[in-house]
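With one protein chain held back, the other chains of the complex are shown just where they sit.
To keep things simple, chains are lettered A, B and C as they appear, and every chain counts its residues starting from 1.
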Amino acid sequence: MAKWKITSFLAVAGLLFLLQPAFGQTRYEIDFPNVPGYVTLKCDFHMHTVFSDGSVWPGVRVAETWRQGLDAIAITDHIEYQPHKDDVPTKHNRSHELATGAAGDCDLLIARAAEITRDTPPGHFNAIFTTDNEPLDTPDFVEAMKRANEQGAFVFWNHQGWKGEDKGRWMEVHTTLLDNKWLQGMEVCNGSEYYPTAHKWCLEKGLTMLGNTDIHDPDLRKRSEPGDHRTMNLVFAKERSLPAVKEALMEGRTAVWYNDRVIGRKEWLEPLFKECVKVVPSPVWREKTVFVQFHNDCDVDIRLQRIGNVGPEQVTLPAMATTLVKIGVAPDAKSLPLSYTATNFWIAPDTGLPVAFEILRP
Amino acid sequence: MAKWKITSFLAVAGLLFLLQPAFGQTRYEIDFPNVPGYVTLKCDFHMHTVFSDGSVWPGVRVAETWRQGLDAIAITDHIEYQPHKDDVPTKHNRSHELATGAAGDCDLLIARAAEITRDTPPGHFNAIFTTDNEPLDTPDFVEAMKRANEQGAFVFWNHQGWKGEDKGRWMEVHTTLLDNKWLQGMEVCNGSEYYPTAHKWCLEKGLTMLGNTDIHDPDLRKRSEPGDHRTMNLVFAKERSLPAVKEALMEGRTAVWYNDRVIGRKEWLEPLFKECVKVVPSPVWREKTVFVQFHNDCDVDIRLQRIGNVGPEQVTLPAMATTLVKIGVAPDAKSLPLSYTATNFWIAPDTGLPVAFEILRP
Amino acid sequence: MAKWKITSFLAVAGLLFLLQPAFGQTRYEIDFPNVPGYVTLKCDFHMHTVFSDGSVWPGVRVAETWRQGLDAIAITDHIEYQPHKDDVPTKHNRSHELATGAAGDCDLLIARAAEITRDTPPGHFNAIFTTDNEPLDTPDFVEAMKRANEQGAFVFWNHQGWKGEDKGRWMEVHTTLLDNKWLQGMEVCNGSEYYPTAHKWCLEKGLTMLGNTDIHDPDLRKRSEPGDHRTMNLVFAKERSLPAVKEALMEGRTAVWYNDRVIGRKEWLEPLFKECVKVVPSPVWREKTVFVQFHNDCDVDIRLQRIGNVGPEQVTLPAMATTLVKIGVAPDAKSLPLSYTATNFWIAPDTGLPVAFEILRP
Partner (left out) sequence: MAKWKITSFLAVAGLLFLLQPAFGQTRYEIDFPNVPGYVTLKCDFHMHTVFSDGSVWPGVRVAETWRQGLDAIAITDHIEYQPHKDDVPTKHNRSHELATGAAGDCDLLIARAAEITRDTPPGHFNAIFTTDNEPLDTPDFVEAMKRANEQGAFVFWNHQGWKGEDKGRWMEVHTTLLDNKWLQGMEVCNGSEYYPTAHKWCLEKGLTMLGNTDIHDPDLRKRSEPGDHRTMNLVFAKERSLPAVKEALMEGRTAVWYNDRVIGRKEWLEPLFKECVKVVPSPVWREKTVFVQFHNDCDVDIRLQRIGNVGPEQVTLPAMATTLVKIGVAPDAKSLPLSYTATNFWIAPDTGLPVAFEILRP
């Protein structure tokens, strides 16, 4: 037993060795294909540790996200809310410092960050890619936001609808932030919650869409699975690096994997869908029937609803699998034009992505 | 989202509500039957938090053990080893205090405890059922052990073979402890390790056998399962209460559920086996064949190896299931006497428990 | 390898031995408690083999239902639909005969049966507890139904809504059957389908409610699980025997476990619920809060929706688990009266069962 345990990522690894047949710590990748011109990075930018109101040491956040296949994270302990301070005296940069060495060992990208916390409204805001969290500890909310931006941070509004639509309303101060370009994004999803108003505002105001866990307790998931995964951001970045992640966030190149669906702007969900779903070559044509195999190369069970009247009314394409679909055709048909809505690729609240396939008779 | 999170057991519960369809925190019982005269309690008496070298807040230990079906626990932070002390100043009773309210809410039994830690040899020792951990912080090892005993604690030697047989040897000081009755038990198992020498010494010296996790990091298990569970103690207690747990430990009424097996004294494994495995009434007798159904009412896949030559050579009785076994008999046989060894009920190192069944022709 | 394989239940067992560490075939019980005065038997009365349009040998039906924890079954091959007859010449009693020996070996109850099959309407009807299926092979539909009843069979209308409400309508001939007492029940559920009209007619006309698989292909389930189980009947019988099953069916003492819910008459769901859900003794009362543990002793995740305003709005009680619920109370409250609807215990289409609990301050 690793008695003299250094509680870092490698200490975490230490225990796992005992649970496994032999030495090593294991990571399972999350399956989403890259899109033309960009790599698809999986990221969580909202999580807590004992240094604010979380229940784990910072190294736990590195171990659990690396294990689950994430590429980049940020620990966002509250500046203002310090319920453990009698036992863990306040130090605003400490959780990032404790996590950063472990993250380096396993090549997980980690950005310094903090949560600027005010009663709702105006609410809670994450500043990620900060350079020093101490100056953010100031009573003046707008000043704190300004300072974060001066550090070059990417700043977003967290869980807008958390306390209800009334509390999550758009106020004067939000307009001030927007006008000053001190607010770049909003959480459309936070943990198990989805906020249609935030979703709408992102589309209207050109804000980057985000989805994070806001996790406080240990994450029990060993790996990311279609039916049980972190709420996370898909960031379409020029390369796998912290500067590239920041650039993609600033430019709004994101989607959110939330529950059983993907949420994002049409301009990103469209190429993503095309990379995810492919018709397997050489469908089998019988006289009045075609047998088409669709391969789904991502971790979402994709649901299709027919537009028009060709093909089955509904098709589900389970994650990372091939689905055989039997479709009736006229004996003289030269091709089979399929028109569907991907009902769980949301380009706006409750609005699926239109998709089409053309199957040609050989 | 529970933003202003009080990191206690109920805060832990708070997050889980979001992950589940509705309000509530869930516990799955561990299946081991009671034995005549005693209730079978499931207990872990060795675990750590951020208050020594662990990576979780104390409430996490309550949440994870309650969820996994345990009845009693003890948090045993090191007295001497305080690697987080720059961030979490030393307080030897604090982790117990933080856990105790949460434990009360869900009726989990929790004993105050600490780990008295010296270089191996002599090694690490847990004192559980202490009344105040501060006096244990003394440089004199024997004095610390004496003080624990004066508080009425139950004291055991942890992971004897951890650093190898040479380091885990029996020394003068152990004899001193034994002679003074300051040492009542030994860990036969710790996490993924089993110590045959400790097992043998428990049998020879009349020490209570223990098996604990010594967990430092979050436990990812949602529930206890035959193939993936905590190393734990089965304590045969007069009732479900802390005093009854202590009395049972002092009297040596324990077994250890470790990996795929149960380890304990024959006097306890024998009645436990009898309550676990029952022949379902009315086996089906054909002319030359009997179909016998065995029900296994515990969470261990029990393996039987034939003694003699009646019945199949090997039978596995999966946990919490009924197994149908076809056995050849002479057409005039009046009964079927079955004699087996339960090879994973260990009454000594690598020594299974002998068991017998008699099936009568109706 | 069992090369010279007798394709019976034991041959099935033969293969499984190879997949398991040792000799034996395993059954996992389905968890539903008995109700006062009756045992709760789990039954499937609709399934096919190669002797009509199924794809398995009869012994497979015995192996798969015994393994999954069922108590009683009936193989209901079509009398009139014999698509394999060029390869498997028609014999209406043969599938039952081939299954019955294997069923005896493992003490599974099996009733002789057949499916009387006409274009819809009038539709398909199962006659179970027949004594000879050959006479049912007659072109006159009413005559076939009469003959089944003369054999003492229990007869029910299968999948009424299968081809749509128009095809599944009530006709003159159904009235004739009802008036002659030649029709005793209806399938409310068949495989993955639920028929609200059949449900309503059962309540109105005093017909027994049934739910079966109508399985044609191999069942891949190793065991019955809350999220993946056969559609099945819960039959409240005086004892575990074929005559007792028939008596219970004739008297309408059934419920249907379908998908995530239980469907049945209020007079049976009420006592069933009371046996399933128990408040664990001694809830923890704090000044303004009570911590109540509910134990759910059945294989259904029970969903509760609050009536009134005491307690959380929604509670889910996962199957075979204990759920901790925190409820606010007035400091001077002497008791906590909880009033809920069990929304997935259906006493009529889309109508949950009202339930109540009273928690007293100690």
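Note that in this section contacts are C-beta pairs under 8 Å (C-beta built on N, C-alpha and C of every residue); 3 or more make two chains touch, one makes a residue touch a chain.
As the structure is a computational prediction, the values presented were derived from the model and not from experiment.
The chain that is not displayed touches the following shown chains in the complete assembly: A, C. Interface note: of C:175, C:192 or C:351, the residue touching the hidden chain in the full complex is C:192. With the whole complex as reference, residues 1-7, 11-12, 14-15, 18-19, 48, 50-51, 53-57, 59-60, 63, 81, 83-84, 87-89, 91, 94, 98, 117, 124, 159, 162, 190-193, 214-218, 220-222 of chain C touch the missing chain. Touching the omitted chain from chain A are residues 10, 13, 20-29, 66, 104-107, 282, 284, 286, 291, 293, 303, 312-318, 320-326.
The rule is simple: only the chains that are shown with their structure count from here on.
Chains making contact with chain A as well as with chain B: none in this assembly. Here the CA centre of chain B is 39 Å from the CA centre of chain C. Shared interface positions of chain A, defined as residues touching 2 or more other chains, are absent.
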